[in-house]
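Some chains omitted; the rest stay in position.
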Amino acid sequence: MADPSALTSHHELQVRFCETDLMGIVHHANYLIYCEAARVDWLHKRGVSYESWVAHGVHLPVVRAKLDFKKAAQFDDRLRIETVMAQLSRASVRFVYRITRGDDAICEAETVLACVNDELRLRRLPADVAEVFQRPESA
Amino acid sequence: MADPSALTSHHELQVRFCETDLMGIVHHANYLIYCEAARVDWLHKRGVSYESWVAHGVHLPVVRAKLDFKKAAQFDDRLRIETVMAQLSRASVRFVYRITRGDDAICEAETVLACVNDELRLRRLPADVAEVFQRPESA
């Protein structure tokens, strides 16, 4: 397997107005959406688009998620998400995330994605898909 | 065509916390979601589930929408949506909505849905689908 730093990518995004709630902070459910955006970008940075997998009957729904909130983020904050492919198994892959705003830790998260077919039944990760998860960012 | 009152149904819902924004009011994009929930319920009340149409290659995406906001709604407000099938054409159907909270008018809206096939190409509304839009609530 590639060395850990190779399995890391960074994604930046800006908090949208509609992502805040009446406490004036980002509603917690949005962090799963931020992690997903970061994961899609992690793949892009390895030359892969998730849709090409969907077209071949490979889907990767989230089957487990954990979120630890450290500090609230607010409207218009610029957030940085560090995404690491942490564990690859026969039919699943685990990502961990660190969301920061400048020096502030905002949220730590992890998600496990399972590989399923068009009928949503568990299947082994195809070799070419598994290979992508061990790939460093493209030059 | 059935008389207008027959083409009207009512749906109630409660504002969710995540639907508010930092102004403390319902974020305006949620009203399109409320109208959609009311429309799905309008169909249920005529004995139809939208999925059965999807299974037969009939999709009804929104192609036009208009929203007029009268008063802000807030977290936990109980809203009532009056939904009327206002116009039926060969390949589209127009609904109008009045969203109220008690005596307060909150929002008036309308949406036009076009009938498309699995390739998202415009198609005539099948006769059995068009019939549903002229149907009163089931007993």
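When the chains are written out, they are named A and B in that same order, and each has its own residue count from 1.
The rule is simple: contacts are C-beta pairs under 8 Å (C-beta built on N, C-alpha and C of every residue); 3 or more make two chains touch, one makes a residue touch a chain.
These numbers were taken from a predicted model, which means no experiment stands behind them.
Number of identical chains making up the complete complex in this structure, 2 of which are shown: 4.
Convention: only the chains that are shown with their structure count from here on.
Chains compared, chain A against chain B: the Cα-based superposition rotates one onto the other by 180 degrees, nearest 5. Between chain A and chain B, the centres computed from C-alpha atoms are 34 Å apart. By the touch rule above, chain A contacts chain B in their complex via residues 17-18, 20-24, 27, 29, 75.
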